[in-house]
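The structure is given below, and queries will be raised subsequently.
Missing here is one protein chain; the remaining ones are kept as they sit in the complex.
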Amino acid sequence: MNISPNLEGYKIENLRELMHSTWDRFLSTSEAVAAINKGEVDLTFYLIYLTETYHYTFHNSRNQSLVGSREDNRNLHYMQFCFEHAKEEVGHDQMAHHDLKSLGVKLEAHELPGPLPATEVLIAYLYRISLTGNPLRRLGYSFWAENSYTYIMPIFDRLKSLLNLERKNMTFIVQHSELDVGHAEEVEKQIDKLAVSDEDRHAIAEVMVTSLTLTLTMFDSIYHEYSRLQKNQRSKYSAVCQFSRD
Amino acid sequence: MNISPNLEGYKIENLRELMHSTWDRFLSTSEAVAAINKGEVDLTFYLIYLTETYHYTFHNSRNQSLVGSREDNRNLHYMQFCFEHAKEEVGHDQMAHHDLKSLGVKLEAHELPGPLPATEVLIAYLYRISLTGNPLRRLGYSFWAENSYTYIMPIFDRLKSLLNLERKNMTFIVQHSELDVGHAEEVEKQIDKLAVSDEDRHAIAEVMVTSLTLTLTMFDSIYHEYSRLQKNQRSKYSAVCQFSRD
Amino acid sequence: MNISPNLEGYKIENLRELMHSTWDRFLSTSEAVAAINKGEVDLTFYLIYLTETYHYTFHNSRNQSLVGSREDNRNLHYMQFCFEHAKEEVGHDQMAHHDLKSLGVKLEAHELPGPLPATEVLIAYLYRISLTGNPLRRLGYSFWAENSYTYIMPIFDRLKSLLNLERKNMTFIVQHSELDVGHAEEVEKQIDKLAVSDEDRHAIAEVMVTSLTLTLTMFDSIYHEYSRLQKNQRSKYSAVCQFSRD
Partner (left out) sequence: MNISPNLEGYKIENLRELMHSTWDRFLSTSEAVAAINKGEVDLTFYLIYLTETYHYTFHNSRNQSLVGSREDNRNLHYMQFCFEHAKEEVGHDQMAHHDLKSLGVKLEAHELPGPLPATEVLIAYLYRISLTGNPLRRLGYSFWAENSYTYIMPIFDRLKSLLNLERKNMTFIVQHSELDVGHAEEVEKQIDKLAVSDEDRHAIAEVMVTSLTLTLTMFDSIYHEYSRLQKNQRSKYSAVCQFSRD
């Protein structure tokens, strides 16, 4: 997937259009989405998804707080937003781990296979943009993340019926979709208030498209790992494919 | 001042005794305290105090949040405490700067003279203990900081009458003394709940004594800088001694 | 481009095969390579390439040294290698800037357009793998980087004749190709000596494939930016396309 935001303007409307077109392109070209829609994945796909989600989510409150800790972030209001938002994100990784356990995975969090390369690339990028450059730019990540449930719910509804998942197996997705309506509005308000220059808005838009693209790339990478397992190819998940509901 | 906690036990009572004896030793030997009690300082002393306070306080919410961001801090409850506490500390440096402005200092924050060496040593230590070692140990700093007003109010009451300070010139001190009653209890509760091993309690006690000692050393260092100015010796404050109320 | 190393074994031979297949896939599918081979790029492409090369190369000696600075890197021999290698990498970014200047670009380094998203993703990943995880894994980056000239020289020879470049316009490429023969051997020796466990070799192989893939993605991203400029679409390079030899 190509990463190169083409930014004509930077109002919230433009950010939303940019987000929308990035999702659209993904939904129409993703191999993972196509396989889910055709009913060609089993529970193993969802277990890999939850594990990778555990990994990147583990870092979200951490990199969010780092934005507030920077010596060059001197906006008191934004610092408070960063720490408040970091606090709210604490433990979301545990929801993904909870869902794994609800599906019979006995591994403790530290025993899970390490992140796939695409997941580590996402994590790396989020730390980099949190610690360097325009301190506002991480808002671009929050912007799409808090607005993502419109796009992903159809995919997860499909997975739910396909894999006979119950609500207790999907707390990460369900609780996020409920929490995030309020968060999305809050993030938009922050962008409106804080992003006063073209440079600010450009930095936010670039991080929005790039972090969304890396996340979607991770989603397809999960599917590739799943395919590899199906073909009995080497995978860091091989050892844990005793993952199962029974 | 010697830095070497001698720790016989680690209950809250022991922490409090250890704190008390550290303050006692300081109050009876500090050159700064003696000079204040003898009425031998003028407004310049207070202006230097506010400037150095601005400097170390600038870093307090930052280093507090870094404790929460550490990958080896996996206690969700403690992470939330760190981010909440960081949020509450945001902007306290601005109170010190406000007090300076209320006394006629026209310098913007970034124009103030840089921190004295003793202040930079304190700042360095707080970052180090926030980022490395036992993640709980920064609670030792909070423990004494939130309990310090009993000890320092007599000194600042003396300064107030000596220098004819008004409440609006002392917002840093006054507002902290009011805020910190609740904070002190909260910090003690955290220590009770989180510090479960001897190693935890030792780490907290060591940071308590060391960070308190470095802060008190900074206070005397402020007095030495003041004395140097009185003798027209070279000082980074020389240029700003047009600091004044008139 | 998919990032998912499939690692059957981890001897130097396997690393080399893995590198070879990653390059092969790139050379046969890259839009940038195809355009160069068809003679469809002009000098602007090379100027963008040099600018992005300046950006990631700026960080190479820095992230290399950070591997040596880690408290969990306790192998004295490897620490020395890291610092020595960091020292050798100092200033290579300046060669890319020199080449830009030799082609008429008047901008100082800090005036160049910031890195493209794909370049920032590469930079982010290299910092992350230098600072976390198995300290040996950055050797995977050095492994392919020091061996890359076999693969890229045909591309740059084509560019040279296409754009009438002289040796003085290509110091980054030319000097690297000369320096790196010795370096490649040194890196292989280090891997042989230091990577003693399967985990070590897996970590090195994963970083090799991932960092190579991100670099090749960056190369295609440079071509996309170039294409956008050709179509007069918005680009951070628009302002600097007065870049030119005349």
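To keep things simple, chains are lettered A, B and C as they appear, and every chain counts its residues starting from 1.
Quick note on the criterion: contacts are C-beta pairs under 8 Å (C-beta built on N, C-alpha and C of every residue); 3 or more make two chains touch, one makes a residue touch a chain.
Note that the structure is a prediction, hence the values are computed from the model and not measured.
K.L.:
Check the whole complex and report which displayed chains the hidden chain contacts.
P.N.:
Those shown chains that the absent chain touches are B, C.
K.L.:
Which residue among B:21, B:197 or B:233 touches the omitted chain?
P.N.:
With B:21, B:197 or B:233 as choices, the missing chain is touched by B:233.
K.L.:
From the list B:67, B:116 or B:165, which touches the chain that is not on show?
P.N.:
Missing-chain contact among the listed residues: B:116.
K.L.:
I'm checking contacts with the chain that's been left out. Which of C:29, C:80, C:150 or C:197 qualifies?
P.N.:
C:80
K.L.:
Thinking of the whole complex, not just what is shown, which of B:25, B:70 or B:224 touches the missing chain?
P.N.:
Residue touching the chain left out of view: B:224.
K.L.:
Go through subunit C and note every residue touching the omitted chain.
P.N.:
Spelled out for subunit C, the touching residues are 61-63, 65-66, 68-71, 76, 79-80, 83-84, 86-87, 90-91, 94.
K.L.:
State which residues belonging to subunit B touch the missing partner chain.
P.N.:
So the residues of subunit B touching the unseen chain are 2-8, 116-118, 120-121, 123-125, 127-129, 206, 209-210, 214, 217, 220-221, 224-225, 228, 233-234.
Going forward, only the chains that are shown with their structure count from here on.
K.L.:
Determine the chain that sits nearest the middle of the structure, using the mean of its CA atoms as its centre.
P.N.:
It is chain A that sits nearest the middle.
K.L.:
Measure off the straight-line distance from the CA centroid of subunit A to the CA centroid of subunit B, and report it in whole Å.
P.N.:
40
K.L.:
Multi-chain contacts in subunit A: which residues touch at least two other chains?
P.N.:
As it turns out, subunit A has no residue touching two or more other chains.
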